[in-house]
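Sharing a structure below in structure tokens format, with a few things to ask.
Left out: one protein chain. Kept in place: all the others.
Letters are used for the chains, namely A and B, taken in the order the chains are written, and counting of residues starts over at 1 for each.
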Amino acid sequence: MDAPLLEISALTVAYPIGGRDVPVIDEVELTVRRGEIVGVVGESGSGKTITAYSIVRLLEAPGRITGGSIRFDGVDLAMLPEEAMRDIRGRRIAMVLQDPTATLNPVLTVGAQMAEAITCHAAADARTVRERCVEALRRVGIANPEERLQAYPHELSGGMRQRVAIATAMLNGPNLLIADEPTTALDVTIQAQILHEVQRLLEESGASALWISHDLSVVSSIADVLAVMYAGRVVEEGPCDQVIAAPAHPYTRGLLDAFPEANAHGAPLRQIPGSVGSPAARPSGCSFRPRCRRATAACEGVPERREIRPGQFVRCFHPLAPGEVA
Amino acid sequence: MTAVPAWSSSSGAVKPIRAIIAASILLLIVLAALFAPWIAPQNPYDMNAVSIMDGRLPPGSVGDAGFTFWLGSDDQGRDMLSAILYGLRVSLFVGFAVTLGAAVIGSIMGLTAAMAGGVVDSIIMRFVELQLSFPAMLIALMLVATVGSGLDKIILAIIAVQWAFYARTIRSAAQVEVRKDYIEAARCLSLSRWRIMAVHLLPNCLSVLLVIANILMANAIVIEATMSFLGLGLPISRPSLGRLIANGFDYLLNGAYWISLFPGIVLVVVIYCINIIGDDLRRFLNPRGL
Partner (left out) sequence: MTVALELADVSQEFGGGNAWLDRLLHRERPVVKAVRSVSLAIETSEVFGLVGESGCGKSTLSRIAAGLLSPSRGRVLVDGEPIRKRPGSRAGLEVQMIFQNPMASLNPRRRVRDIIGEAPLMHGLVRRAELRDYVEALLARVGLDAEFAERFPHQCSGGQRQRIGIARALAVKPKVLICDEPVTALDVSIQAHVLNLFMELRRDLGLTMLFVSHDLRVIRHVADRVGIMYLGEMVEIGTAAAVLGDPAHPYTRGLLDSVPKLGRGRQRFHPVSGEIPSPFAPPPGCAYHPRCPSAMDICQREKPAAGIAPGGQRVACHLYRTPAAAASAVAGPPLVSAV
């Protein structure tokens, strides 16, 4: 069996809040196999963005990794010195973020930025660089790529900018693409275009992807494996179709039920009571306890990660059986 | 590109030790100026207390009547320490009065321009730009030359110069706020324009206002000192620190340096403290900003 491309084990990241180290993500386990798309779903405060930034070691002080390992192709990224990390970032692991306005430098042309992404990892002559950039833009479905190279980011629409960001990310043929809410700010028809292009790109290049979003429907439409995060922990993980058809964690069930299409027209939407608190004020034990209808005294302990069905892992003392309502 | 969660404590907020020290010094100075008539060893503008025989005595010397001139005396025999204390009163009063006046006028103009937009905004901004295109000193000098000197005229002249800075800055801050939904909500609820300006816009521009008021107060004191130094400011019977410096200027390099030097040091200390406070205030109010 192939060794997984990315294996996160027991990753814990803490921030000092009010004088003590508060774990913002706690014992996160995540695995990405080669050629696989893993979708990470979570709402605000779930820690999904912090997890992504931790992988590429872009966490800003005073946050820091306080435990666990991030094995990428056998190497623990958490332990790697910064120069080695710089080599991996942008070449073997690439990131696409939510706001393309922030990703792209407004004072450089598109061509200049893309060229920089190539040349900072390997020397290449100007002509080869240009050809690779044009080809990359073409592959994300941008018409007239030669012209686009001369454009500045503000001259492009939001969807176009995101395509440029994706093209730049894929330039050096990364093994892993980490995308943090890349389509959240885009219109629905443009989002569909981007998802279509990314699906095709990933299939062609055989790269893996970690797709992060708060929108379960977007993630479920492209991911092979689904991981659900809540309050800093991965509460459920498994093959996407399986998790959606038969969720084991009450939070996953709640998320699915809250979708308008899962409810009868005009009927009140089934809602998860309460709200997730700030990391400093998390309840002990299972963090979903205050909002869970199934909570018992047992839930005061931290639930271990268990394989409840083949390939499906959950952190819950009272997991749902297939078809069971929360 | 790094991730800083919204709830993490603001990184980089400096403990404002400098500002606390500066504020303490400034407070002492202000109190000294306030209570000058009571704590000054001598009233330097009382003709009876001053004897020209005590003129130009070096610091620490004792005069004819047994009076100790801690910081020396000027050419007329006035005690420098007392003169500085009285001079501070005038300088600080000018600073506060100008700041208050210019801030009020400038804020009203800036808020009106931001809220009204269109033609009103254009008109106000043309005045502001006109004002700002002339050097402040020049306008102040011209105004004083025209209307004559005197404490109230000086204050009005500097207000006339400084209001434009406030107007421009407040307008920029207000323009950002005016686009926000809570202002639209206030308009949707048909609140009166004055109410929106005073209750909704102004408090949200306050931090900007405080920062520039701080800088401009120091600036006002310097303008007045310069004008006095050039002889266009207040009369010698009620001098500010600038006038005192002017008085002793001739003696600066030969002989009685203390007549200019000590008022100069005090002026520098006051300006420096005000600026330090402003600097840390700005950083405190905007930890991740500029």
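Just so we're on the same page, contacts are C-beta pairs under 8 Å (C-beta built on N, C-alpha and C of every residue); 3 or more make two chains touch, one makes a residue touch a chain.
Note that the coordinates shown come from a computational prediction; the quantities given were computed from them, not determined experimentally.
From the options A:Ala14, A:Leu149, A:Leu201 or A:Leu216, the residue with contact to the chain not on display is A:Leu216. Touch with the chain omitted from the figure is made, among B:Phe35, B:Trp70, B:Tyr182 or B:Phe249, by B:Tyr182. Seen from chain A, the chain kept out of the figure touches residues 43-44, 157-160, 187-193, 195-196, 199, 214-218, 220-222, 224, 240-241, 244-245, 254-256, 258-263, 265-266, 268-272, 275. Hidden from this view is one chain, which touches chain B at 180-182, 184-193, 195-196, 199-200, 203-204.
Criterion: only the chains that are shown with their structure count from here on.
Taking each chain's centre as the mean of its C-alpha atoms, chain A lies 53 Å from chain B.
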